[in-house]
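For this depiction, one protein chain was excluded, whereas all remaining protein chains were kept in their positions.
Which chain is which? They are A and B, in the order written, and residues in each are numbered from 1.
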Amino acid sequence: MLSAVPISWFLTLSAVLFALGVAGFLFRRNIITVFMSIELMLNAVNLSFVTFSYHYKSVDGHLFTFFVMVVAAAEAAVGLAIILTVFKNRGTLNIDDVDSMKN
Amino acid sequence: MQLWLIPILPLAGFLINGILGRRFSKSLVNAVAIGSVVLSFLWVLKTLLALGALQEPHLEHYFTWIQSGDLVVNCDFMVDRLTAVFLLVVTGVGLLIHIYATGYMAHEGGYYRFFAYLNLFMFFMLVLVLGASYLLLFVGWEGVGLCSYLLIGFYFDKKFATDAGNKAFIVNRIGDFGFSLAMFLIFRNFQSLEFSQVFTKASSAQEWVLTTIGLLLMVGACGKSAQIPLYVWLPDAMAGPTPVSALIHAATMVTAGVYMTARSNVIYNHAPGAASVIAIIGVATAFLAATIGITQNDIKKVFAYSTVSQLGYMFVGIGSGAYAAGVWHVVTHAFFKALLFLGAGSVIHALGGEQDLRNMGGLRKKTPITFWTMCCAWVAISGVPPFAGFYSKDAILAAAYEHSPAIYWVGVITAGITAFYVSRAMFLAFFGEPRGHHHPHESPPVMWIPLAILGVLSLAGGFLFNIPEYLRDIFPPIHEADNPALVYISVAIGFAGIALAYLMYVARPGMADSLANALKAPYQLIYNKYFVDELYDATVVKPLVGGSRLVLWKGVDAGLIDGTVNGVGARARDVGSVLRLLQSGNIRSYAAWVLFGGVALIVMMGLAGGIR
Partner (left out) sequence: MDVILFLVFALIAVVCAINVVVQTHPISSALSLVGVMGSLAVLYLLLGAEFIAAAQVIVYAGAIMVLFIFVIMLLNAGAETRKGRSYMVQLLGVPLLIAFLGLAAFFVQRMYGDEAVTFGLFQKGGPKEIGQALFTTYLLPFEVTSLLILVAIVGAIVLARKEFD
């Protein structure tokens, strides 16, 4: 039995969460779920930051995490506003139906 | 001393008149244009009085203009005695011509535009003489070229005027090309473009370098000061209004080449070969232009060729090492040639636009003030002692004799021809019976007062302003054998020219025509200006146009450049038609591509960085 958690476990967990976020982003069709997958990826990256901060015995990683949170909050506000507008104009949340970038 | 005020004042005048002049009344335009030049002139006087004897150059540093590696160009103005002479000539003669122009241009369209350009010219000319480095001099040099172009083409609705403007501009480009190369060489060898540093280092440089620089500078001077082989633009430049001819194409701008070469005297002192080339070019130009001047019938063309010829004299002085004599001639020439042009303008004004000497005559009684003031210029340019032209021309010829007697003799003969053609113009215009159907009237005071002032200066300028003595520190006097015979010869030849002209055009009026008929072949050759324009057209312009049309337009532009551009466009279209298949419009497929790219990037980074 290990007495302390190896740092690599944290990083592996971060990779797993990130991969799940990517998978959700790619597989899901509901625009809100896709958006939540992005949040999941951001969280995975935050975990890496904090872990590396521990590794380097420095507070800088925490600050990056802090900034990521701020950006995520701003992004959530704007992104959800966009979702509202899209829904208002098109009546759907399925991103496969939102394809006006084609031609 | 706030030297910057000197050029800035005319610039302010230019901006005010150029931007707001359309709404101004004529008197307000006059007030701005003349006021700015008056203030500039007064500031020059005040500065020079305050600076006193000016034994040492007075330098003012304003800011660093260009800093790039080793190249540092400061925006510095400098006044030494040479600059002082030019400052006084430019602002003084410029002021008189501004005043004159208010009368001459009174009935012309584009009044404010004319004075705005004239003020802009003053600005650039003052920058040219004040600049303390070759590059700043070049700024003024190009600026006056621009103003010259704008003012030659002032009557832009006339084809010949715009053509003449283009010709002046293009021919000057050739000269500027030489000047630019000279500046590159100077920087390459002396690591600076500041006059003080260049001249300090120049005295220890290799001779061939200095000779090359000197010759390239001379190419620039040939363009600006209308010397062989680039003189062809100046006669055509007479398409501009007469005050412009007087100010830019006689008194100031065309002497910029003389100023520049005199300023570079250290280089020429150490490069005797280049100096000799200058002297030879100068004397050849002087002679050739003088002979063309005999046959011209347009009064302004006569004086234009006379200007080319007199500029040749100045370069003889420079090339002979008598820089002070050359500069002296610049000053006296500015007086009498500006006077001749302004007088010619007054005559043209009196005759309602007539420029052909054959349609003039008998104006002595009708326009007495113009006649008498022009007589001052006449005796001055003919070298009659003790008037202005006699002193400077004699100083140049004496120096030329020391340099090479051959140049001296050609110069003396040219002096005779000069006296002859100016006398011819005077006799044809003012003596005999009126030949045209005009009703001449004397010009208004605003025009003849500048004439009178210039007349006094033409008469007394020689002994009043002893330029060589003033410039003694900058240009040490060269050793000259005291040879009074030289003086007697040139004076005698001058009188002979006047007498011959009197004989041919007053005493026996038919003689000139019969002589022209007798010497038909040479007369035609000279009358057509040695066919130089035609020669240039056939050897330079036509091949260039043809070559450009065939090679550059059809070959390079249409074939290579258009082909390349169109080809690139077509290939991009082809690639795009393949890549557009990726543009499904499906957001998730885009995201998958992003992921694919990200993974590829990580793999590449891992391979490049070496995974531990």
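We take it that a residue touches a chain if its C-beta (ideal position, glycine included) is under 8 Å from a C-beta of that chain, and two chains touch if they have at least 3 such contacts.
Treat the numbers as computed from the prediction; the structure is a model and nothing was measured.
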Listed in rising order, the chain A residues that touch the chain left out are 1-13, 15-17, 19-21, 23-24, 26-30, 32-33, 35-37, 39-40, 43, 46-47, 50-51, 53-55, 57-60, 62-63, 65-67, 69-78, 80-85, 87, 93-94, 96
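In the analysis below, only the chains that are shown with their structure count from here on.
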Counting only contacts in the complex, chain A reaches chain B at residues 22, 25-26, 29, 95-96, 98-103
Given the complex, residues on chain B that touch chain A span 583-588, 591-592, 595
